[in-house]
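First the structure, in the form of structure tokens, and then the observations on it.
A single protein chain has been omitted; all remaining protein chains appear in their positions.
Right after this comes chain A.
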Amino acid sequence: MSEQTKVGASAAQAVEQGGIFAKLLVFAALLAIAPIASYFLSKDYLWDGNTVFAAITAIIAANAVLIGYIIVSIREERLGTTARGPAESKKNR
């Protein structure tokens, strides 16, 4: 019985790690692409060739990715503790 719970726990861990890995990959790609893309796109379409405003837009995009990552990581931790809380109380019973 304990072996089955161990296998179940490691499978759940593998799924959890796959989800975290996907999130991290998305944020890494966003951090690489969003600032440069926003620089060039805003320079041509928003600011009419003004490079200073385009650079400021790129900086805002990079910091938006950072703030998004902080929010996602805090929410992930909250979800993790509430999911583990009821499971642990069931085990204690």
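Basically, a residue touches a chain if its C-beta (ideal position, glycine included) is under 8 Å from a C-beta of that chain, and two chains touch if they have at least 3 such contacts; residues count from 1.
Everything that follows uses one rule, which is that contacts and distances are computed from a predicted model.
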Chain excluded from display, named as in UniProt, from "Ferredoxin-thioredoxin reductase catalytic chain, chloroplastic", "V-type proton ATPase proteolipid subunit", "AP-2 complex subunit alpha" or "Guanine nucleotide binding protein (G protein), beta 5a": "V-type proton ATPase proteolipid subunit"
Chain not shown: contacting residue from A:V26, A:L46 or A:I74: A:I74
Chain A residues touching the omitted chain (full complex): 20, 23-24, 27-28, 31, 35-36, 39, 51-52, 54-56, 58-59, 62-63, 65-66, 69-70, 72-74, 76-77, 80
